[in-house]
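Of the protein chains in this complex, all but one are displayed in their positions.
Labels run A, B and C following the written order; every chain starts at residue 1.
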Amino acid sequence: MEKIGVYVCHCGTNIAGMVDVQQVAEWAAAKLKRRGVVIGRDYKFMCSSLGQELIEKDIKELGLTRVVVAACSPHLHENTFRTACKRAGLNPYLCELVSIREQVSWVHTDKDQATAKSMAVVSGGVERVNYHAPLEPLKVPIHPDTLVVGGGIAGIQAALEIADAGYKVYLVEREPSIGGHMAQFDKTFPTLDCAACILTPKMVQAGTHPNIELLTWSEIEKVDGYVGNFSVTIRKKARYIKTEDCTGCGICWEKCPKKVVDDVFEAGMGMRKAVYTPFAQAVPKYPVIDRPNCTYFIKGTCKACEKFCPTNAIDFNQEDEIVTVNVGNIVLATGYETFDAKRIAQYGYGRLPNVVTSLEFERLCNAAGPTNGEIVLKDGKTKPKAVGIVHCVGSRDKNYNEYCSVICCMQGLKFAHLVHERTGAEVYNFYIDMRTPFKGYEEFYQRVLEEGTHFIRGKVAEINDAARTPDEEGKLIVQVEDTLVGVQMRIPLDMVILSVALEPRRDAKETAHKFGLSCSADGWFIEKHPKLDPVSTMTEGILIAGCVQGPKDIPATVAQGAAAAARALGKIHAGEIALEPFRASVIEEKCSGCRICNGLCPFNAILFHEDRMVTEINPALCQGCGTCVAACPAGAIVGTGFSNEQILAQIEGLLLLNVGEEAVPA
Amino acid sequence: MKEYAYFPGCSLEKLAVSYHTSALETTRKLGVKLKELEDWNCCGSTTYFHIDELLAYTLTARNLAIAEKTGLDVVAPCSACFKNMYFTAAHMKGDPDLAEHINFALEEDDLHFSGDIRVRHLLEMFAQDIGPDEIKSKITHPLEGMRIAPYYGCQILRPRRDHEEIENPRYFEDLLSAIGATPIEYSLKTRCCGGSLIISSRTAALTMVRNLLQCARDQGADVIATACPMCQVNLECYQQSVNQEFGTDFSIPVLYFTQLVGLALGIPKNKLGIGKELVSAMPVLAAR
Amino acid sequence: MSETYTFTFMKEVSSLLHAADGNPFPMCVQCGTCSGSCPVAAYMDYTPRQIIAMVNAGLKDQVLESNTFWYCASCYQCTVRCPQGISITELMYALQRYSIWKSRYREGLIGPSFSEAFAKTIVRTGRTFEPILAPSYIFKFKLGEFFREIQNATELMIKGRLPLLPPRIKRLENFKRMIRRIIPMGGVE
Partner (left out) sequence: MNNEQFEPTIIGFTCNWCSYRAADLAGTARMKYPPNIRLIRLMCSGRLDPTFVFKALTGGADGVMITGCHPGECHYLEQNYKALRRFHLIRRTLKGLGVEPERVKLVWASAAEGVKFTNEVKNFVEEIRALGPLNWGGVGGNGHPIAAPITEEVPA
C-alpha cells in the first residue's frame, strides 16, 4: 500500500479565507487513512521554500511514496512540487497538485460548502495518485533555427537578438519591405526622435545580417510539428522581379505609367506606382509589381519597366513559390491595424475632408510623406489655424472596443506639439482621461501644457459642417461638453485628427488557428500568463511579441521582441526541451487489430502492422491527447499520466462524499 | 398581395390625416394592404413613461396583442408609436416576468401577447420591405429635379443599437431617388425636431426647428420629407413662430413621404391630402 | 457648506426601471458624450452628465429642483452613443416618475402637468386629444403661450386637422379594468 502525504496550502488568506484548510488536512489524515494517507498537513504557503522542505522532510522521514498538494492551479506550481519531490528522491510524477484556489476558494462564497468541496477535490487527488507511475520527462531536441513572423519593430528586434547570438532566423513579412507601422511615423514620443532615424539602421542590419534570411512579400501557409521541430510552409508571392539581378536603382518605378493610391504605407494619403517599393529606405531594396494594378497584367501591353530595366531584372512569368523551413521556435509579431473611423458616422470621417485619422496625420507631418511634412488641409496649401485632436476614437467604448489603446494620449500630445511647432495653430485635445504613465511621458504632457495647447475634458459627441453662426461658416464644428465646466461647446476648427484605436489584425483569428493559439474576446493573442509570462503562449515553442498581444508603445514592443528572443535563445542553447511524458502506447498482446484507432490520430502517430495485425504508436509523433486511448474497445492503448485507472479513481474520489460508506470500493 | 396590420395612432385621425390618407392610397397602388387594428388605443407616446413605466408598456401591449391576432407584421406610421411597439415587443420577449405581469392585465380585455410579431415603421415598409426597385418600377410621374431633404428624426432609428447605421442611414435617400427626386445631403437629418418639447421649453424647441430648417435650406431643399406626425407638425406649424422668434423667413413645405411617393405614382393631389398643409406645397408642385 | 455622499437616491431611482436595458448609472465615467450630443443641453440647469453624477452622489434636492429631465426631448441620441451603455433617456423618465410620485418639482415647469393631463386623457378615453395643441393644460399655465399658438390652431381647424370631440375606444370598460390591474388605484385619476 502506498504512503500518501496530503498538504493543504493556505495561500495566505487566498484559500484559508474561504476554506477551513486545517479541517481539510485533518480530515484527510483521519478519514482517508485506509486509502493510504499517512500524514495531512496545512501550511501558510506550500510553495515557499519552507513549505517545500516540509514535503521533502516527510518523504525522507515518513517514507512517503505519493504526494498530494491542494493549492493553486497546476499550471502555476505543478513543477514546483514535482521538483521538491525529486529533490527528496521521489519520482516527480508521483506528485499530484489539485486546485482548491482557482476552482474553490476564489469562485465560491460559502465557507462550509467550499470546505466540503475541497475535501472532495483532495479525495479525488488521493485516489488518483495511487495509480500514478514513475515517469521520466520526454527530451525533445530543439532545432536551432527560428522563424519570426512580422517585420515590424517587434519582429526586427527579436530577429536581431537571435541572429546576433549566432543562430539563424527566417524573418517573414507580408508587405514588400520590413519596417511595419513604425516606418510610417514621423516622430516618436516623448523624445521626438525621428522614427526613420532610429528604425532604418535596424532595418538595414536585419537586411544584411548573415544569420537572417528575409522573406518579404511572403505569407505563412501552414505550420506542422511541435516545439523543437516545426515545419513551416511559406508562400513567397511572385515579385515579378529577379532579385538576384535587381540593383534597386528605381528606374522601373520612375518609368511605370500607372499611379495607384497607396492604402498601406501612405494610409491613402499618397500615390505609388504599380511597380514599387513602399518607401525610399525599404529593406530589401527590390520592388514588387502589384499585379492587380499593373497595366501589362490587365491589358497585356506596356512592359515599360521591362524595357527600361538596365539589368533585365523584370520577369513577368514568375510564379508564387512555396518553401518549407524547419525551425525550433516561432516568434509571432504580426502587430495591429487601426480602427475604421467610418464606423463612427457622427465624426464625419470619409465625408468631411479635413477629418483625418492619426495614421493619416503621421504621413501628413512626415518629411518623407506626400506633403513633405507640411501640415496642410485637403486643398494641399492652406495651413490650419485651429486643429482638434480627438482621443479614444473606437477605444474605451462599449459600442466598439472596450479596451484602452494605450498609445493615443501620448500620440495626441505628440501631434499637439508638432502642429503647434509647425503651424502655430490653436490646438485642442479632447480627452476623457489623460494617461501618461511611463518614463518621460508626464514630463512631455507638462511641456505641451506649457506650449498652450487647450485640453478639453470631454468625449467629442459629433463633428459636422452645419454652421449656425458666421464664425462657423466653412469650418468643422466639434460639439462636445466641456465636462469641467458643464457646458456644451461648439468649437469651429479647420482640421480634426481622430486618434483611432489599435485593433487586432483582421485575420488574427485565422493566424491564431494556423499556429494553434487562441485569441481573447477582443482578438489579441493570449499570453501564457498576463504578468509573469507575457511573451509565451499555451503552445510550447510559439512566442508572441508586440501589439499582437495587445496595444502597446514602441519601448514596450521592443522589450517584448527582445524578451521573446531571449526565450527562444534559452531553448536553443539548452539544445533540448523536457516535455510532459504523456504519450500513448499499445499493449500488443491486448490489441485485436480492429483498427478503430487507426483513423483517429491527426499527427499520424498510429501505424498498423499488417503482418502481425497489430497497431503501434510512434512515441516521437504522439502528442498525448489520449483520443485513441479513449477509443480502444479492448483497452489495449494506455496513456501515461492520464490512464483510465487514474481518471476512474479520481471520479470515485471526487464522489466519495456523496455515497454511503458501504458503497465505497474496497 | 402583401398585407400588414396597421396601427395609425391618434395623430393620424385628424392632425396628420393627410399622412393617413396618402398612406392608404399609395399602398393600395403598390399592391400592399393595410388592415387597421380593431379598437386600438393610444400608445402613450413618450409621455406615459413619465407617469408609469409598466402601464406605458401595457398600453402598447394591448395594441400588439390585437395585432398579433391577425398573424401579420404590424406597421406604424408614427415614430413614437413605432418605438413604443418595437421596444415593448422586445422587452416582453426578453423579460418573461414583465410579460406575465402585462398579460395578466390584458386578460381583462381577453387579450394575450406572446412576443412573436415583427414591428415595422411605415417608412421601413416602403424603403426596405417593398424596396426602391419595386417602387421605381411603378412610378409614372417621377419627381425629377425636386430637391428633397429626407428627415428621419429620432425614434424611427433610436434607441435601437442593433441597427447598423443609426448615425448615417441611407434608406430614405434611396426611396427618394427611386421616385425620381434628388435627395439632399444635410448633416442634421437624424437630429431631433424637438418632439413634445414645444410644451415644456418653447425656446429650446424653436431653436431646434430653426437649426433643422436652416441646415435643409442651406443645402437647397425644396421640400422636407417626414415620416412622423410629430416631426411634421414641429417643422411645419412652427415655421411661422420660428420666423417671429428669430427674424428668419422660412417657407419650406413639409410633406409626408407617402404624399411624395403618391405624387410619383400619379395619384391626384387631393387624394393625398395635399392642400391641408400650413406652408403651401403648391409653389413647388405647381408644374406637376 | 459641504455635503456628504448618500447612495439611497441612486438606488431608489434605479429601482424605478423595470424593463429598460442598459448598464447601472454608477458605471458612468463622466465622459460627457451624452451632454455633448443633447440638443437641449444648453437650456438645462445641469447637463445630463451632471445629473448622473448628482444622482450617484445622492444630491436629491438639487436634482429634483432642476429642469433637466423635464426638458429631455426623448431623442435618445445620448443613449445610443453612450460608450458605457447607460440608458440615459430611461434615467430621465425615471426621474420624471420619481418627481411626479413625490409631487416634487420646480414651480412653473409645464412638463409635469402636461404629462399628468396627457395621461389622464388616455386613461379616461383610450385615445388622446391632440396633445400638442390641446389648450386645457396650456391655458392652465401660460395664457401668453396659448395665444401665441392660437393662430396655428385656428389655421389647423380651418384645414380640418383638429378634432372637435375627443375620440374614444369601444371597449373602454375593459380598458379601464386592464389599467386597474397595473395600477390598483386607477392610476393618475
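Some points to look at:
Heads up, the rule we're going with is that a residue touches a chain if its C-beta (ideal position, glycine included) is under 8 Å from a C-beta of that chain, and two chains touch if they have at least 3 such contacts.
The model shown is predicted, which means the values in this text are computed figures rather than measured ones.
With respect to the full assembly, the chain omitted from this view is in touch with A. Residue-wise, the contact with the chain that is not shown comes from A:101, picked out of A:10, A:41, A:101 or A:202. In the complete complex, the residue from A:113, A:208 or A:247 that touches the missing chain is A:113. Contact with the undisplayed chain is limited, among A:30, A:322, A:367 or A:620, to A:30.
From the options A:22, A:73, A:231 or A:399, the residue with contact to the unseen chain in the full assembly is A:73. Residue-level contact of chain A with the missing chain is found at 1, 27, 30-35, 73-75, 99, 101-104, 106-110, 112-117, 119-121, 123-124, 513, 516, 518-521, 526, 538-539, 582, 600, 602-603, 623-627, 629-631, 639, 641-642, 644, 647-648, 650-652, 654-661, 663-664, 666.
In this text, only the chains that are shown with their structure count from here on.
Highest inter-chain contact count (C-beta pairs) belongs to B-C.
Rounded to whole angstrom, the centroid-to-centroid distance between chain A and chain B, based on C-alpha atoms, equals 50 Å. Centre-to-centre, using mean CA coordinates, chain B is 22 Å away from chain C.
In chain C, the positions touching at least two other chains are 42.
Within chain A, the positions touching two or more other chains are listed as 346, 399. Of all the residues in chain B, the ones that touch chain A in their complex are 161, 165, 167-168, 186-188, 211, 214-215, 218. Interface residues of chain A facing chain B in the complex, by the touch rule stated above, are 344-346, 348, 399, 464-468. Per the touch definition, chain A reaches chain C in the complex via residues 346, 392, 396-399, 432-433, 457-462, 479-483, 486-489.
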